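Complex shown without one protein chain; remaining protein chains in place.
Chain IDs A, B and C follow the sequence of writing; residue 1 opens each chain.
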């Protein structure tokens, strides 16, 4: 049964919407008319330009109110459940405490000869990446950043010693596939030490993606633009699955 | 030469727009998905719902940012000069002072047997009509509201005595065309007294419109929903034209 | 009373009060001689007369027009209702019909025991008012005390049924007072429309049925909210006492009730509306209603810095007139507004000075602080900013009633989310700055203190001028808002009638002598 819905200002289906944007043109009657027509093209009738402000020599900022004509048929959406939003830092910490009752130990390093650490640090340290704070800020994680150029044997030793829950390694230099060699060496070492199944293993780097990492035996791979919050949410679910905790 | 323009957030043509509206449905993942799809129908891609707030049991308020895909071709607009916005009260007062150097005398009343004054008062007194203040608030007008049931002879007498610039009459009761009779009587009286050409003559009322007023020999007619600011702007131009002042 | 922060001269404040008393006495000397069609219609309504005739004209209007035509109005409607009953009319409705009949009214003679015949009906009307007051106090006492300032929201769809939905939404969002804006210029109607109304002009008609419907709708969510929601309406204008009586009968909590507003802004005859105001304020006093006065209107167009003294002078006069009509301090919600140009250097300091001065001069009055309108533009972000500064100033100076400002003030009657944003803003800042007024003090000879003193001094000068010739002369001279209003002009003058020697108004008598009930108040 079609159930269509339109915005509500102060009467059913009045379609009331507010819009704001800047047009790259000097303030003028022409600019205001352009803003009106622009909003009309968005399917908004009776556009009322309440503000036209010159905010830079060739830029005018507009606030426009109007009546949107579109309708949304809710019955068409109800089928696919809308995707849930990303968990916040507080929600992840609360969930770790609830499920595990302890902090999850996460080790990280740049492998073997690789000296690039900025990417890994942006995932690990307090300041994080452009405002998305690093794993150190999460009470739920005991994040230990082992730094640059760490041999695979050292990684295995630290995993055993710390009883780590997860290992995050970064590989940036890719000349003659050096990153593939290093990443594979680590998996082999962990399997040899019968540690592979006790940890969630994650690879990352400017030239790493999920497919490559899975292919090399990792649980996941993260490339450019990755933020700590995405990695934290993944670790919560993956470690829970790994350790049969829910 | 086509010159197309799109909104500018922080890069040329990034189409950045902000939208806000309420949907009449309870807050839920479904509602957020509906808001996203609604904004997409407006031609906005990558809709990012930054706020979904339950503001009443079955109402959710949304703020959404996105990238509008439409373009405006400026060359198509430049032809018709965009209509200038209505003058503000301050602008009208300044313009009257500049053109006339004195206050314009405006008389008003409800004609003959008609006792309805609320409409005329909403145009005349300080408080005006729903926030649009009456002619008394305009320093440029000396607005004199003669009140209800004023005979046409009395109107003519007051026009001569006050050397009025304009006369605004209200006629609301229309049973057996009584309003047409009264309005016509006034025009006849003014012409007999050779006063018609010395004033701008305006009729108004719930059942009056511009066509009827012109037909009856008035300079203009105003119906339901009229505000003082519209009448004031009209009087400025009409009296200027009438008295050859620019 | 909190120590003064502005060091305002107590003598000068006392001087202003004594001048206001002189003005009020002058008004009373003039108004006491008269009654009006509205005051007499109100006596009929308080006796229980209601309804409309076939042409939808209210019965009270018919009865009073008929009494006036018969030259009997000067003695007061009560005398004739009592006489009709004493001469055998079966009840109030029948008596009113008899008065409304031209011949019947002309023929009716005063009955010596008209008071005895009328007494039970007078008592019934007074009891209904007392009952509503007790009910309100019972409900208020059943909840924790309300946070101050009270957050006041407006609904105005024109259709009472749609208003009910929006009012409940506003109350649920946190609004503590709900006002249904009247159909614009209803001040100018010399009758009160009857029944539920579904179309108005930029607002919803004030009718007794609309009051009843909204009161019930707000009561129905009281338990859900865990607090009593106050209902506000407007009795200013030609039907001032009538609408006050309807509010008293339907348990309205607050009423816009200001003759000066009607005179200056609606060109209503000064004598008519000041006579009516006295009776309307008597009714509101008895009903435990908080009145609001309209000083904000001085600031909506004229410059808010220049007009501040006029606002203060008007507040002193309104306070005195209200007290003379039996209203207690806690019932006198004097009005003022946050209207100074946001671009003015130190303009915010003057807002603080003026709001603090009102607080200190009228310490027990439930001051009603109105939002910015004049300098609000289509920049809704700037609008939300100015309303944030308005809320902070309100909390910082301990205002009592805070009318929520909408970010879209300059654009349209509020959308649902406009109102939600306003309530959310006020609730958050009220909490975030809870005890700010206890904290703040001002530099002894600073700009804020000097501004407050200057406004008080100019207000005193204005009151000297008004007291010199009396309020009616001052109004004719355009002392207020440069608008000249003569005593013998403006709407409703024809409805003013001299009282004759035998005039009687049992309700006015009852309200004048009965001690106001104590107990918890709004």
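Odds and ends about this structure:
As a convention for this text, a contact is a pair of C-beta atoms (placed from the backbone, for glycine too) under 8 Å apart; a residue touches a chain by one contact, two chains touch by 3 or more.
Everything quoted here is computed from the prediction, not taken from an experiment.
Partners of the chain left out, restricted to shown chains and counted across the full complex, are A, B, C.
In the complete assembly, the contact with the undisplayed chain comes from C:442, out of C:80, C:316 or C:442. In the complete complex, the residue from C:12, C:87 or C:382 that touches the missing chain is C:382. In the complete complex, the residue from B:9, B:24 or B:151 that touches the missing chain is B:9. Residue B:51 is the one among B:51, B:97 or B:245 that touches the chain not shown. The chain not shown here touches chain A at positions 20-22, 53, 55-57, 59, 61, 89, 117-118, 121-122, 124-127, 129-131, 133, 136-137, 145, 147.
Contacts to the hidden chain, counted on chain C, fall at residues 342-349, 381-382, 384-385, 388-389, 392, 407, 421, 424-425, 428-429, 431-436, 438-443, 446-448. Residue positions on chain B in contact with the hidden chain: 8-11, 16, 18, 48-51, 53, 63, 65, in rising order.
We take it that only the chains that are shown with their structure count from here on.
Distances between chain centres, each the mean of the C-alpha atoms, put A farthest from chain B.
Across all inter-chain contacts, the pair with the most C-beta pairs is A-B.
With centres set at the average Cα position, the gap from chain B to chain C is 30 Å. Measuring from the averaged C-alpha position of chain A to that of chain C gives a distance of 57 Å. For chain A, the set of residues that touch two or more other chains comprises 8-9, 16, 18. Among all residues of chain C, those that touch two or more other chains are 415-416.
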